[in-house]
Each structure stands twice: as structure tokens, then as C-alpha cells.
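The complex is shown incomplete by one protein chain, all other protein chains being positioned as in the whole.
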Amino acid sequence: MGALNRRLKIGLAILAVFIILGGILPFFSPEDPRDWIRHPRNLPPSAEHLLGTTNLGQDTFWLLSYATQNSLFIGLFVAFFATLIGVFAGLAAGFIGGITDRVITLLADVFIVVPSLPILILMSSLLQGRASLLLISIVLILFNWPWPARQMRSIALSMRERQFVNTARFSGSGTFTILAEEIVPHIFSWAMANFVNTVLVAIATESGLAVIGLSSLEEATLGTTIYWALQHQALLGRRWWWIGSPVVAIILLFIGLFLISTGISSLSAERRGHGDA
Amino acid sequence: MNWRSSKLVLSLTLLSLFAMFSMALVSAQEQTEVGTPRATTLIVDQLGGRINNPTQTNPYQAGTHMSAGLHQLVYSTLWEINTATGEQFPALAAEMPEALNDDYTSFRVTLRDGLRWSDGEPITTADMAFNIDMILNTPEFPYSGFLSQVIDNYEVVDDLTIILNLKRSEPRLAYTLGVHIWGDNFRMVPKHIWENEDPATFQNYPPVASGPYTMTDVDPNGNWFLYTKREDWQHTDVGQIFGEPGPEYVLFRFYGTEERRIIAGIQNQLDIFTDISPEAWDILRDGNPNARAWHENFPWANFDDPCERGIIFANSQEPWDNQNVRWAMALATDIKSVGLATFAGILRVSPLAVPPVQVIHDAFHKPMRDWMTEFAFEDGYQPFDPNYAVDIAAILAEQGIEGMPEDEEALVDLFGVGWWKHDPAKATEMLQAEGFTLQDGAWHKPDGSPWQITINSPSNFEVQSQRLAFAVADNWRDFGIDATVQQMDGGTFWSNYNNGTFDAGSYWPGCGALPDSWDLLDAFWHKRHIVPIGQPAPGNAMRYDSDALSGILDQIAPLPSDHPDTIPLLTEFEKQFIVERPWLPMFGTSKFVPVVTTYWDGLPTADNFYEGPWWWWSLFKYHMPFIQPKSDG
Partner (left out) sequence: MQFAKFVVTRIIAYVLVIWIGITVVFFVPRFMPSDPVESMLGRIMSQGAYMEAEQVEAMRATLTQAFGLEGSLADQYFGFLHRTFVTREFGPSLSMFPTPVNELIGRALPWTLGLLLASTIIAWVVGNAIGLLAGYKSRWISSRTLEIIAILVYPIPYYITALILIILFIHINPIFPLFFSVRGEAWSWEFISSAVYNSVLPALSIVIVGFGWWVLSMKALASSISEEDFVYFAKLKGAGEGRIMTAYVLRNAILPQVTVLALQIGAIFNGALIAEILFSYPGLGTMTYNAVLQADYNLLMGTITISIIAVATSTLIIDLLYPVFDPRIRQR
């Protein structure tokens, strides 16, 4: 129990670091870190440039903070709306059934079946390379809500048959009350796992687009930072501060989010009275 | 914590792995992956990636990929180019075309004696006549439309002599039916094979052709193509002109991303590179002591690629229809910072409409340098800065670059004759005179709206132009204009260009490999090509309507290349071009086209300059006799 709460604390601490890095620090940046040739190129880390400078003469630390801000925005924005829409659509489909189920399932199937990356690539051509991060996020939501929806629906289907739901139904509770009191707490930990996953899917998809040069490359995101670093052979050129900082940031960010999610699910388990020792 | 120690292990692994990576791993392979002896197989970087239709080798079909060895080694043309001397020479033809009348509508063409197809049959004028008829009668060929505008009829005189009668005057027939840049579409195929086939659908695999190599094996996935030297190489034009090709086999190979190509080069699995980035060159140089760029030392890159890079404007739209606005943009640009951001300063500047390749640099840029220095606006302001070469050399020396020449003349040869001053004050004055206003550090157009410039740029291809776009936008933002870069895939990039649906763009409408580049200047700038915006332009995509420039081009049109007035008139064109400033050429193209000399002698370099490093041009076949296996290899 204590160990699990410690996980939550560590996770929150990591997340707090990223919120400071991406949410607060950019407002104190002495420069727009996206500008090129503002500093000498390829400086190693120093007191003046905490993470050195890039081959394009940008300060890597401030670049990273801008990139974190944009990537967090994409990840959280997409995950929040995709999970929200997905969970409610899936539960509605599973519990209400009938026509609602058919329509939602069909819609979900369409978005699952159409591969999203080619569509994103097409859209960025369609918009003549002006695909903003917001637009990329919206497309990602469009392609990510069916996942929780499908899974929620099948959980709902199997749960409809379960004892505690039937008990509640026989005791006269309405559908909404059943949802709120019995189902939501039950699926909360799963929804959190899904949320974390969607954050990562969103960030990974954006960086996937970036690696083939199709994201909004003038914006700094963790993906485009990696793109520019790879374009300038930072990996083979051993410029670790440049290529390494966004990679380490992505890894840490995920670990932080994951610890939070397991922490929350164990808390909810405790609350239901099945404290996992 | 476990994850922390795992991370430590991971980073240690990475560190040790890159430490090892820096050591040159020379793998002494006896055989190539395709089973040929490594020591006699020249491995060439396949430009343009994997080819999904590898056995489509019909040279006239639209979707046949010519640059993976086909036009370099298998097909040949009537007239070729030598970029080292800046002259064309007869290839399959025995001589340059001989005009039979004064208006250049009838020519005698003779073929080289003793040439044979790769199956041993002789190459005669019957084949040439067959090719002309076939192309004219196969409208499915993209080339058909063009040839039918040129050729009216022919008369076969004997096996080696043919007379071509044209529909229009062609003072430069060797440009029209021969190579000026890259290659030419008129690639002869043998009559005795093709007369039994439907040319529109014939795959032609394996091809029987006239070049010194034959295509002997292909990867079904299109990652490699193997070519074998013809035993009867004496019966090819290459053999007759230059002698026996050195490599027994030539393997064109697509290794994938730049990292892989570099690793392949470090492992001696790639002898000849097409384009790589300056950063990649640094790594290759560290990793393989036998890697050699065009220059032995700084600046390494070759500056003779036949197109120059810069920024074009939508000249028919406001505010770009105003010559003073275009000039102001030149003065608002800090060319040194653009050069440093683009390719770390490894570039040769060009203020003219033709690229600064060596033969053209000597014929136009350097002779015009004094004129440009003296050139002044109506108000007496002299915009030219002749000190670019000296200044950039000083900046690079400060960054620790060694091995640069000392004297100004050599620096000018290297970095160019100079460019326009970086003078934001003068640019501000010029814009304000045109009604533009500067409010809170941001420029507004005469109608009061904020001035936004969108620069089209290639995304992930043509890296130099891509980086240049970002660097210029960065510059102009500092000047107070809201400039952004719009990256585009190839299709979008070019259709916007041709349709004129752009504001500004990082394109390269300044090409040429020979002093007489009238044909290209005419295509880029003559007003008769202009069509309304939204329609694809046959030329002059910038839609620049200038009577003065078009007039000079009309004067040059009827003159053959060696006419004494041709060069002076082209110089007049350049002067008028500077006055009107229809686009902002900035740099010649810097190509990092290194070679690995582990197995080979005689690969072309700056100090062995028999030909430029154009492995993707059809002239690559003429490199072959110079390239010889290392005797101890």
C-alpha cells in the first residue's frame, strides 16, 4: 500500500517537473528558441547553455522546454477528449444496445479500419504543409476515440451479465445510477491506463509524422526536435545533448504518467475495499 | 530502483557502441552481396530510392527510372557533354550536327563507324530512322509530342549518314537531340528487337542497347541493379573515345536512409555517393580514412551543380511587381548568416541569373564583377558587396576551419564574386518610399495590413533549398516581416510553382552547364511563356513580364552557341537582370558527393578533374575508362 502511494508521488513529481519545464518555463525564455543561428553552433553543455546548442545555433534547453509544452498539449488534449468520447460512446453502446450500439460501432469501425497515418499525410499535403498542431490533434482524436469505445463496449457487455450490476438493476436503480456508482469506479483504472496510452500514442504519432518530415516542422515538439537532430546527423555525430534530450524527455514523461496511473488504480482499489497489500 | 539501473546500462551500452562506431571497420569482403568479386565491382549509390518496377526498362515510357544505371551505362545519346571543358562532343554520332542551310532547318548527322548493339548487331541509320518513326507514331510516349514538333522528315543517305529536315529552326540541334544537363530523351533502341513489339507496352527487359555495360541482374524489390561490362566494349562509343572501362561490374545500390549509406561507406560497401549532408560527410570522413570528397580539404563539396538556389517571387502580384520591393528584400537579407545556416558557409554566392559553376563563373561572374561593384541605383546607392569571399573566410577561420586559400583571387574562385549588402537601413528607406510602414517593429503593407510572406519549400528533399528557405525566413523575421516557411511534398511544391500559386518560394530557376545557356534563360524568363495564374505554365513560372529581358533573348535566339555575339548579348541580359531583380539567386548548389578509394583509383576529384562528379547523369559512362581497380586491392 505504502509502496503504491510512493509510486503515485514519484509519478506526480516527474509530471510536476514536466509541467514546470513545459508549462511555466517557456514564459521566461529569453528568446524564441526556434530561431536559427542565435548562438554559436554545436556547443557542449555549459552554465550559459544548460544543454548546449544545436547545429542550427539554437539553445537546446529552451528548445526542449518549448517542445515539451507543445507535446504535452498534443498528448493531453488528444488523450482527454479521445478517452472521454470513447468511454461514454462505448458504455452507451454496450448498455443501451440497439440502434445506438449499431451506429456507434459502425462509426468506430470506420475510423479503426481507415489507416490514420496515410490520412494524416494526405491532410498535411491538403493543407499545403500548414497542418497546425491543433489540426493534427483533432485528427488524432478522431482516430483514437474508437479504441476506448470498442474496449468499453466489450467490458460493458461482459459486465452486464455480472452479479453486482444485476443486483443493482433488480434493486431498482436507473441506468445512470448504475453507470455512476458501479461501472465508472470499476473501469476507472482501465480508463487511466488507456489515457496514458493515448498520450503516448498521440506523442508517438506526431513524432512518427515528424520523422518522415510531415509534421508542423517549424513548431518545436519533441518529435520535430528529434527530426531536426536526425536531419543533421546528431546521432552518428554523437551530439547527445541535442538528440538525447527529447528522447530522454519522452521516456521520463511516460514513466511519470505510468506511475501516476498505477498509483490511481491502486487508490481506487483501496477505496473499494480490496486493498492490494 | 530497477528502471534507473536499466537506464544506466542502456546509456553505457550506447556510449560504448558509439565509441566502437568511431573506429573504422574495414570489412575485407571478397564478394559483394550479389556474388561478384568486390575488387572489380564498383558500388554506386542509387539516387531516388527503391524502384518498385525494376524490370521496366523501356526508355520512352513515362514511369521508367533512368537514374539507377540505365541512362548512365546502358543507353547512349547522339551528343554528350563534358562539364570539365564545358563543351559538347559527339557520342553515338561521329561529329557535331552539320547544318545544311542558313536557317538551321536541315542537318546532316553521321553515326560513328563500328558501333554495335549489345547483342552484336551493328548500329546503323536504319535504327535511327526506326526510332524516329516509332516515337512519332506512339503518342503514349511523353517524348512523342516534343519530337513531332521538331522533326518533319528524314532521308537515309547510307548506313551511317542521315539527313534530318526540321519543322522549325534549331540552331542548337545538339542541345535538342543531345545532352546539355543530366541526359536526353532521345536514347536509341535496336530496330531488330523493337520492330516485333508494341512499343507502348514493351518492358524491354533485359535491355539490348548501345552502352558499354549491360543490365545482367536486378533485385525484384528494386534495391539493386547489377551491370556487367560488355566483352565487345570496343564497339561502343565509350570504348572508341576513351578505351576500356575499368570496373568489370557496376552495382547500383539503395541502402536506405542517410545513416545507412554512411555506415555502408564506412564499411567500404559503397564506393560512390550521391548527395549527402555536410554533417554526414563529417561522420564519413572520421569513419573511413579512404573517404574522399571533391576537394581534399575545406570546402570539400563540389560547387558545379548546374542550378543555383535562391528565393523567387510571384512577380505578377503586389507587392512583388515592384522592382524596389524586390531590391529591398535583397538588402534585408544577411547572405552570410543564410549561408552559415544553410550549409555552414560551404557555398559559392551568385548574384546572376546563371549558376556559378566553374565555366560560367569564368565567363560571366568574374568578368562582370567590376561592373557590379560600380552598379548604382538612380539615387547613387551602390548595393554590391564584393568582399563576401574575404569576410566569410574570416568567419570560418574564426570557427577553426583550416586549409583555406590566402589570397583574394583564390577566395573569390571558392566563395564567389560577392553579393548584395546587408543594409536594413537602406531596405527600410526603400520600403518606406513605396508606402510600407514599420509599426512596433512589424512591417505593414501600403494598404495598412500586416505584411506576411510565405516561402514555399521542399519538404525532406532538396535539403539545400529547404534549409535556405528556413534561413531566409529567419532573416526576414528579424527585419520585421512575418515570414513563414511552407514545406511541401514534391507534387504540391511543383504544381504550385507551375500554377503560379505561391507568394515566394525556395526554387532554382537558374540553371546551366555551358556558357551559352540561352535555352534555359528563355524557358525561365521569356514573357511569351506567361499564362494566367492557376494554369500550369510551360515556362516562366514566376510570370515575370519584361520587354527588356525578352527582347535580349529574342536577339540571341537565332545565334548558334559559337557566334561571337552570343556571350556579349548574354552579358547584356545579366546586367538588365540585375537592374530588374526578378528573383534573388543566392548560392550555387553545393554537392557533397564523396567517393571511397579503398578499391579504386582514378575516381574524379578536384585535382583529377577530367569530369565532374555527376554519377546520376548519362555522362557517367565516360568516367568508366578512368576508374581502375587498385592493383594491390
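As written, the chain order gives the labels A and B, with residue 1 at the start of each chain.
We adopt the following convention: contacts are C-beta pairs under 8 Å (C-beta built on N, C-alpha and C of every residue); 3 or more make two chains touch, one makes a residue touch a chain.
The model shown is predicted, which means the values in this text are computed figures rather than measured ones.
Undergrad: Which residue among B:75, B:493, B:544 or B:573 touches the omitted chain?
TA: In the complete complex, the chain left out is touched by residue B:493.
Undergrad: Touch as defined at the start, partner being the missing chain; which of B:113, B:140, B:231 or B:244 qualifies?
TA: Spelled out, the listed residue whose C-beta touches the missing chain is B:140.
Undergrad: Among A:50, A:84, A:135 or A:247, choose the residue that contacts the chain missing from this document, as touch is defined above.
TA: That would be A:247, which touches the missing chain.
Undergrad: Touching the hidden chain in the full complex, which residues of chain B are there? Just list them.
TA: Where chain B meets the chain not shown: residues 2-3, 6-7, 10, 13-14, 17-18, 20-21, 25, 33-34, 47-50, 52-53, 56, 61-63, 65-67, 139-146, 148-149, 176, 180-183, 185, 200-201, 219-224, 253-257, 259-260, 263-264, 267, 269, 306-307, 461-462, 488-499, 501, 511, 519-520, 522-523, 529, 536, 538-539, 616-617.
Undergrad: Can you list where chain A touches the absent chain?
TA: Spelled out for chain A, the touching residues are 102, 105-106, 109-110, 112-119, 121-123, 125-126, 128, 146-147, 150-151, 154-155, 157-158, 161, 163-164, 186, 189-190, 193-194, 196-197, 200, 204-205, 207-208, 211-212, 223, 226, 230, 235, 247, 250-251, 253-255, 258, 261-262, 265, 269, 272, 274, 276.
In the analysis below, only the chains that are shown with their structure count from here on.
Undergrad: At what distance in angstrom does the C-alpha mean of chain B lie from that of chain A?
TA: About 44 Å, centre to centre.
Undergrad: So in the complex, which bits of chain A are touching chain B?
TA: 35-37, 41, 55-57, 125, 128-130, 212-214, 217-218, 231-238, 251, 255
Undergrad: Can you check the complex and tell me which residues of chain B touch chain A?
TA: 3, 7, 18, 21-22, 258-259, 262, 277, 279-280, 282-283, 337, 340-341, 344, 459-460, 463, 470-471, 474, 477, 484-489, 491-492, 496
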